[in-house]
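One chain of protein is taken out of this complex; the other chains stay put.
Read from first to last, the chains carry the letters A, B and C; within each, the first residue is number 1.
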Amino acid sequence: MMKVAIVGGTGYTGVELLRLLIKHPQVQIQTITSRTEAGKNVTDLFPSLRGHLDLKFTEPTQENLIASNVVFFATPNGIAMQDTPALLKAGVKVIDLAADFRIKDVATWEKWYGMTHNCPELIEEAVYGLPELNRSKIAKARLIANPGCYPTAVLLGFLPLIEAGIIDLDNLIADAKSGVSGAGRKANIPTLMSETGESFKAYNVAGHRHWPEICQSLNASAGTEVDLTFVPHLLPMIRGIEATLYSKTKQSIELDEIQNLFIQRYQNEPFVDVLPLNSHPETRNVRGVNICQLAVHKSNNKLVILSVIDNLVKGAAGQAIQNMNIISGLPETTGLTNVALAP
Amino acid sequence: MMKVAIVGGTGYTGVELLRLLIKHPQVQIQTITSRTEAGKNVTDLFPSLRGHLDLKFTEPTQENLIASNVVFFATPNGIAMQDTPALLKAGVKVIDLAADFRIKDVATWEKWYGMTHNCPELIEEAVYGLPELNRSKIAKARLIANPGCYPTAVLLGFLPLIEAGIIDLDNLIADAKSGVSGAGRKANIPTLMSETGESFKAYNVAGHRHWPEICQSLNASAGTEVDLTFVPHLLPMIRGIEATLYSKTKQSIELDEIQNLFIQRYQNEPFVDVLPLNSHPETRNVRGVNICQLAVHKSNNKLVILSVIDNLVKGAAGQAIQNMNIISGLPETTGLTNVALAP
Amino acid sequence: MMKVAIVGGTGYTGVELLRLLIKHPQVQIQTITSRTEAGKNVTDLFPSLRGHLDLKFTEPTQENLIASNVVFFATPNGIAMQDTPALLKAGVKVIDLAADFRIKDVATWEKWYGMTHNCPELIEEAVYGLPELNRSKIAKARLIANPGCYPTAVLLGFLPLIEAGIIDLDNLIADAKSGVSGAGRKANIPTLMSETGESFKAYNVAGHRHWPEICQSLNASAGTEVDLTFVPHLLPMIRGIEATLYSKTKQSIELDEIQNLFIQRYQNEPFVDVLPLNSHPETRNVRGVNICQLAVHKSNNKLVILSVIDNLVKGAAGQAIQNMNIISGLPETTGLTNVALAP
Partner (left out) sequence: MMKVAIVGGTGYTGVELLRLLIKHPQVQIQTITSRTEAGKNVTDLFPSLRGHLDLKFTEPTQENLIASNVVFFATPNGIAMQDTPALLKAGVKVIDLAADFRIKDVATWEKWYGMTHNCPELIEEAVYGLPELNRSKIAKARLIANPGCYPTAVLLGFLPLIEAGIIDLDNLIADAKSGVSGAGRKANIPTLMSETGESFKAYNVAGHRHWPEICQSLNASAGTEVDLTFVPHLLPMIRGIEATLYSKTKQSIELDEIQNLFIQRYQNEPFVDVLPLNSHPETRNVRGVNICQLAVHKSNNKLVILSVIDNLVKGAAGQAIQNMNIISGLPETTGLTNVALAP
């Protein structure tokens, strides 16, 4: 039985970790921290967990955390990096659901995140936790940088094409749309129901922090710099990301071949599901589950890849648990085999 | 391992039965019927089930059904009553999620449902499947009339008060609100997104089929005729029912006593959760789970009971499985212990 | 041409006043104040007004306000009472969309609003601005207390019955449901899309500030104290209030008579629309307009009145303009004849 702690248990990725870990057969949730809610029953804040969890929020002290085998940071950016060195030293494995260890180039990270990194020496060691890309490294890691939600949806769609070397790297476009839960559980006017309901918009077109994160993995896969245009949009709904990915084949290739490429690339992946030809993945079909559904389309020499995930599951908490399973030597799907909630 | 069949697998209660039965450790889903989709893979219609189910829709023939131990009817009203006599004769147990066997008085049923009942002789035998009311009868039954969604939410809120004899029976009001999935998966203008989104209304104020169903159980519990005003409303969302129940105490009574009454009434009930005093249950906190959350309020001699369920789970498929567990001698919670999907 | 000012122009009632006043043929919007946004173009905050308004937010100073004929306070509770004495003295008329002058009993107001009133001497003079109740007083007023959104919907439904003396006053129930915009445009976790979308709940069952406000007018109309149970609920949508009102007739009365009662009561009211028998008003049918649609239902001796308004229009900004028209001697419907936006 593994003992786990969650730092920052009051946000959406925190409660989603709880929802999934509660049913994980090999996990005992030992500690959930929250500075603001310390002392309160977790179920008072999240009545959806009543009957499943008998635990109070505690202060995020070292003592509370080092008693666990794995600590999840479901915190704002810049928190995990403060506690991680001591935890690793104490032999605790760390999975950061925020961005502190995602970007290998410290200067790039500091520019996009507007703060100084306080343990840059750990960045190199940290493994980017996209199992479909880095499974063997993850297995040996002490410190996992859990990928962002957009990067997960975009990378799983683009990687097979780039690895196969069949697309023009100067012309990648990711038009991505996210439910509002991606913005987190914090008091904020722009994500009020009255501001986001029954409306749709692009945002951060001039630059979004997930752009360098996506590029880092695409560049590594391509062996060169790709030119990616990434435009995020805000959907009038809670959960789900859809990414529509555009690229151009270098030479003539049949749609069947592209389909086969994806099927082969992901044939052993338990959490990537390539839909039959002519499919249109819907975010509701992955609601609550750790699955990425992909579909492949083509018109002339243009490819259109459709990718959907639940931003809180495969885009955050579910993928974090997948990583925990891998670093702990558990079967990768343990605790992650529930069925999507549709409708 | 129990073998089950679902008749009418293309509606929302059908797919919800599938979602839950797939993870039920003692069940093998043997047959899913649909006249219109026979021959098609179930996952082609419901991609949310991909990876979990390898089954095709079949014709709803007797041969396909009698090979099962239990048959669920997730069909429109009037279908189950046609097949049930033969199934019972063949030793198959029947759980009807529609209304064919809910009303004991045949004339009342025929008036409200606008058709002639074709096996009135089975109505008396059928057990109204609200386990919190009829558990021991259910355990011995061959034929279960699974309660309607509104009746489940309303009865669980009113029954403790009526059983305790503390409220005026001439003044019961149930103001109930349902998500759109309660109207089913059928082509219909009034339940289009464009008709129901961003709007709210009462409907069927002059009379709703769930009114006689609710009254039947309230009357039986009271030993006399209650006077219930029931007003259903349509919510601009998919899943969830909230019922706000109003009544008047016969004599002065403290809120604490009411709270204790509910706690005691439901102390052994795995699927009824009485919230702490001053709570306001939210439908999202029971999304996807077989739970009814209740809260008790009082102002002067008026009581206000708040009751929430997921109309597709405790209000339909989940309660049907709860009934199946009981009639099969399985622990009642088997396959029904998942955690609500919030947010 | 009347000159008007709006204090607190950054909230939803503020922008709604702007939307409507922009098209008002007799009004010139002179001043819109906001401490936080002073100096900024109004259309930078509200791009929906682009092309219609060339104005900047200014500081809410006396000088900025006394140049107007009418000042609207679209501010949080407790602000209008600070400026009103000086404005009245300067000959400016005041319409407060908040609650500062709604409750005649100062002690009651101070208890429910948790602050000391700083000009109690003006409370008596203030006229409660429900034109259907107080039109002639409004016409002579300097200071209007614009009604709350729930009170508007509830009072318009109950008043005809109480005035006619046909219902039992000990048993009034108002089950009211509001869109999220009623909670205002402020940073707040409970009204995030992720908290309120796809969910429904009652709130403040133990007591809501609109309860004493509703009772005050019902009591005055009845000439005695009524017993009203008022339960507000939060809808997963932006605009609209529906109130389902329950009462009991004192003696036998036909539905047709009730219908006629309502039709006669409101026959000269431009903004109250009594729907034909057997109707179910929908909030979308009054979206964006200053209309209350009512429908009357009956079962035995119980009456069910359905009432819908747009909380931001007839429940706030539209009614404020209706009051402005009346106190200014303009035709009451001036600027308020637009058509609802449905779907």
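Following the convention adopted for this analysis, a contact is a pair of C-beta atoms (placed from the backbone, for glycine too) under 8 Å apart; a residue touches a chain by one contact, two chains touch by 3 or more.
Remember, predicted model here, so these are calculated numbers, not experimental data.
Considering the whole complex, the residue from B:Thr196, B:Ser217 or B:Asn338 that touches the absent chain is B:Thr196. If you put the hidden chain back, the residue from B:Thr58, B:Thr75, B:Asn134 or B:Ser181 that touches it is B:Ser181. Within the full complex, the residue among B:Leu169, B:Leu218, B:Met237 or B:Leu261 touching the omitted chain is B:Met237. From the options A:Glu195, A:Glu213, A:Asp273 or A:Glu332, the residue with contact to the unseen chain in the full assembly is A:Glu195. Contact residues of chain C toward the unshown chain are 12, 15, 19, 22-23, 46-52, 181, 185, 197-198, 238-239, 273, 275, 279, 281-282, 284-288, 291, 293, 337-343. Where chain A meets the chain that is not shown, the touching residues are 171, 173, 175, 177, 194-195, 197-203, 205-206, 227, 229, 231, 233, 235-240, 242, 244, 246, 248, 278, 280-284, 287, 297, 299-300, 302, 304, 306, 308, 342-343.
Within chain B, the residues in touch with the undisplayed chain are 12, 180-181, 183, 185-189, 191-198, 236-238.
Please note the rule applied: only the chains that are shown with their structure count from here on.
Taking the mean of each chain's C-alpha atoms, the chain whose centre lies closest to the overall C-alpha mean is B.
Centroids built from CA atoms put chain B at 37 Å from chain A. Rounded to whole angstrom units, the spacing between the C-alpha centres of chain A and chain C is 45.
Counting partner chains per residue, chain B shows two or more touched chains at residues 197-198, 238-239, 281-282, 284, 287, 342-343.
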